[in-house]
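Heads up, one of the protein chains got dropped from this complex, but the rest are sitting where they should.
So that you can tell them apart, the chains are marked A, B and C in the order they are listed, and the count of residues begins at 1 in each.
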Amino acid sequence: MSETLTFARAITEGLRSALESDPKVLVMGEDVGRNGGVFRVTDGLQKDFGEDRVVDTPLAESGIVGTAIGLALRGYRPVCEIQFDGFVFPAYDQITTQLAKMHYRSRGRLQVPVVIRIPYGGGIGAVEHHSESPEALFAHTPGLRVVSPSTPQDAYDMIRAAVASPDPVLFFEPKGRYWSKGEVAAGPYPTAQAAGGADVLNRARIARPGTDVTLVAYGPTVATALKAADTLGAEGTSAEVVDLRAISPLDVTAVAESVRRTGRCVVVHEAPTFLGSGAEVAARVSEECFYSLEAPVLRVGGFHAPYPVAKLEHEYLPSVDRVVDAVDRVLAH
Amino acid sequence: MSETLTFARAITEGLRSALESDPKVLVMGEDVGRNGGVFRVTDGLQKDFGEDRVVDTPLAESGIVGTAIGLALRGYRPVCEIQFDGFVFPAYDQITTQLAKMHYRSRGRLQVPVVIRIPYGGGIGAVEHHSESPEALFAHTPGLRVVSPSTPQDAYDMIRAAVASPDPVLFFEPKGRYWSKGEVAAGPYPTAQAAGGADVLNRARIARPGTDVTLVAYGPTVATALKAADTLGAEGTSAEVVDLRAISPLDVTAVAESVRRTGRCVVVHEAPTFLGSGAEVAARVSEECFYSLEAPVLRVGGFHAPYPVAKLEHEYLPSVDRVVDAVDRVLAH
Amino acid sequence: MPHTPTGEPDAAPADIAPVDVEPLVQLVSPTGERVVEPDNAGYRSRVDHLTSEDLRALYRDMVLTRRFDDEATALQRQGELALYAQGRGQEAAQVGSAYALAPQDYVFPSYREHGVLQARGVDPVDRLRLYRGQDHGGWDTEAHNVHLYTLVIGSHVLHATGYAMGIQRDGAVGTGDAARDAAVVTYFGDGATSQGDVSEALVFAAVNNAPVVFFLQNNQWAISEPTSRQSRAPLYQRGEGFGIPSVRVDGNDVLAVYAVTAEALERAHSGGGPTFIEAYTYRMGAHTTSDDPSRYRERAEEDYWARRDPIERVAALLRAEDGWDDDWAAGIDREADALGERLRTEVRQLGAPPTATMFEHVYATEHAQVQTERAWFEQYENETNETTGATR
Partner (left out) sequence: MPHTPTGEPDAAPADIAPVDVEPLVQLVSPTGERVVEPDNAGYRSRVDHLTSEDLRALYRDMVLTRRFDDEATALQRQGELALYAQGRGQEAAQVGSAYALAPQDYVFPSYREHGVLQARGVDPVDRLRLYRGQDHGGWDTEAHNVHLYTLVIGSHVLHATGYAMGIQRDGAVGTGDAARDAAVVTYFGDGATSQGDVSEALVFAAVNNAPVVFFLQNNQWAISEPTSRQSRAPLYQRGEGFGIPSVRVDGNDVLAVYAVTAEALERAHSGGGPTFIEAYTYRMGAHTTSDDPSRYRERAEEDYWARRDPIERVAALLRAEDGWDDDWAAGIDREADALGERLRTEVRQLGAPPTATMFEHVYATEHAQVQTERAWFEQYENETNETTGATR
């Protein structure tokens, strides 16, 4: 059975299926109830599952994540919504020092299967703090899984796997893609162990095969990379697009395998490149493909400046042109 | 005039000179007053400069940094002490969304010259949260300067430059080195503009010249790298040790210049290597020295696991042996 | 699940004339009569000196604030603003409190205090730069002693407290010199009270006895969440738990707001430390132009509060006490029209800043990473311009 859904709606349906399949699943956050979330991702869920399972919380992100940890210790599986990327930071301490470390601290006795959904990324003409890409600030911390889907199908599969997984998952939703559509096929709800190891949370996906250069992207920039691949294709360059899906763990094997074939690699993300996840990709690819690389790995991303005003964001964001330019440069090497 | 001081005392004297030179400088934090800080770095300062300038704050890191921002907006230059690395995270929101962005947000009209001192790093046999190296979690954020001294002289010069600098500075103090000693020469207190651009906040330093391999380190691992260089020297390998001093900005020019000479590079830090600052170094060196590198850049650092219990920390931390092993590997390429 | 006692009647009960919470400082009833009761005598004396000129000035700023709001909302609908957060209904709370400020006092607003900005003289066009996505700030903070809007809820309340600690260190508290003693007023919402930063600000202000007024506008809603999701005690009590004198005021009564703020500022100026004010008001509009309140609140409630419109209350007071000078009123309407006109023209002209500003002021001194990227970008732009004739 398959249906055409928007990206946002695919997440709604994934959450719905999680709420239906497991009575311990909770959805919590600011305005997620009656209002259905500011992006309407939780629309209708409170009506169907009640106020005890779809919970409007006080306006306090540390409180949301901190109480979610407590709920998880009591056996619940809370899915927290952070309203926008730039508002996750009040919860940063709870995520970094508690959520990430509790399983380890207890030598595996305790599990904290909390999912934190974060609409992220730019291009929507928003005001400050509403367009950021902070994923690297979480992926550096051991104990957290950090993922970001790029298609409605992945959004659906990945949110279900994230909720079922026994590990905490930071679930970055490319908000600029919320209104994009795609086919979504349902499947059986995963078990905890299967979910943690599920391909969608662990393995990259070849979004488009190619032979001359590997474009590595995730979340919002997969679409950019695919468009760049179109442009390049028209110019006679065959670009392979690898959709990472997960930033932690990073599927270095898949990327390296691709680069060994193409000999060239460009990484694309919206976050500033300096110490962004592309740094890790570039470092690893440079190491593992030392003898196959024909050119240095290049990174196309945000600049080392706070996310700019909306009127400049298209200069800041990695554009198709900038990706193509980077590919031109690695090809020219 | 030069004196032998411990690393910790060099910072004390740097702070003292800042407090003396500029009446707007404040020191604030938990237990920094009468107690002189848990590491005694602020010992004696409250007695000499009074309770209004050396301020015991409530136990709330967000409050410390948040009020420091307000004080800076009123023209003060607060130097905040965070008691241990693992306790900076409650202030993460204020640092990331406010401190880093206010100068930019105001198009340069406002300055927030706040320094945040963070004793960091391991090897001191401590309990959880007292041995971490979170520098990469700050260096990714545009608007912050992130530095870490490795010698008493640099500690003295860098804390003074950090305090005088118009930009916010995250000042990571390698607590394991607090008791190490060195000569410290005083000099004139820097002006704001000079301080921001000062070499000690911007330029790497060759801690030991060499020809066969470049070891890149900062803060606590400079000593490790120097010891490894000794060992290697005895085996006939000449290692150059580059002390970065700053993680943001990263002195890529200096590192690349060295690697172009040596052809090989190993980066050493205590933080987990995954998305650690070494990822950026490796990515940049791989890019900029593409034709001079004889081997992949290797990283030696913490593992992708929370900082372990004290009884295992010496297995976790990058040791001289592990650095030497990495050098052996890059030489074998 | 057991239900939570809120200690507070629901926001929209029947059709009662006075505001329905106790205690509540009120000086003018919703229908424009002076409220004279023994226990508001102290506050009454604080407005005694206000002349009818003052009342007219308050009215004027409230009307201009309302017009600003309407024009900005319209501009957003026309795609000229990225977003806009209406202040409709909160004009008395904002203008009344701002009127009590001395010039040297400093304001830390949230993002909806257009009435405060109006009263402090921040240019209306500048006020919209942020919402146009053209600037992250928009005005010269030092020129008006008004800090920029802060969008991370609650974080600026700590800045306000730190700023007040700076005022103390400057010796600008308790000197008795009315032109010197300074204080800070910071604005935040009912939702913001849940943020740890706001509580920490209360801690720091109290133990330092800092000259800061915590001005909470309880507009009953934090986007879709009613105040009962943030607190089960009336919010003014929050300050008391931290040892900060606290008061609840009818936020739609501009004179009462003025009086309680004046009292708080007097305390702060003279070295008496912080005050916590809960202005009980209502957000008559949507949270922002992206919001649809019909999803979560009842029409009846909106109607209830429509009858307590703060502007109508001052108008009624002016009618009762000052007659009603039609020429003067028409003059204000013309001013409002001119404001609308100006906004419609000038906001449209606020273009994108030069691309290079993207890299400016990341740091106050040179930073290699920014320099490298900026140099790369400029070269890239030049090359792209040369080859394609357009950037993208």
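In this section, contacts are C-beta pairs under 8 Å (C-beta built on N, C-alpha and C of every residue); 3 or more make two chains touch, one makes a residue touch a chain.
Just so it is clear, the structure is predicted and the values come from calculations on it, not from any experiment.
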List the displayed chains that the omitted chain touches in the full complex.
A, B, C
Cross-chain touch to the chain not pictured, restricted to B:63, B:190 or B:278, is B:63
Hey, which of C:105, C:197 or C:250 is the one touching the hidden chain?
C:197
Among A:71, A:163, A:222 or A:279, the residue in touch with the chain that has been omitted
A:71
Per the touch definition above, residue among B:194, B:309 or B:331 touching the missing chain:
B:309
May I ask you to list the residues on subunit C that touch the chain which is not drawn?
1-5, 7, 168-169, 173-174, 193-197, 199-200, 203, 206-209, 228-233, 237-243, 271, 273
Identify the residues of subunit B touching the omitted chain, counting contacts across the whole complex.
30-31, 33-36, 38, 51-52, 56-60, 62-63, 86-87, 89-90, 125-130, 274, 303-306, 308-312, 314-316, 319-322, 325
Missing-chain contacts mapped onto subunit A
26, 52, 57-58, 60, 62-63, 65-76, 90, 93-94, 97-98, 101, 103-111, 142-143, 145, 165-167, 193, 195-197, 202, 248-253
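The rule we apply is simple: only the chains that are shown with their structure count from here on.
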Name the chain whose C-alpha centroid is farthest from the C-alpha centroid of subunit C.
B
Using CA atoms only, can you tell me which chain is the most central one in this structure?
A
How many angstrom between the C-alpha centroids of subunit C and subunit B?
40
Could you state the distance in Å from the CA-based centre of subunit A to that of subunit B?
31
Centre to centre, by mean C-alpha position, how many angstrom separate subunit A and subunit C?
36
What are the residues of subunit B that contact at least two other chains?
90, 93, 97, 101, 104-105, 142-143, 248, 250
Can you list the residues of subunit C that touch 2 or more other chains?
135-136, 152, 196-197, 357, 362, 367, 369-370
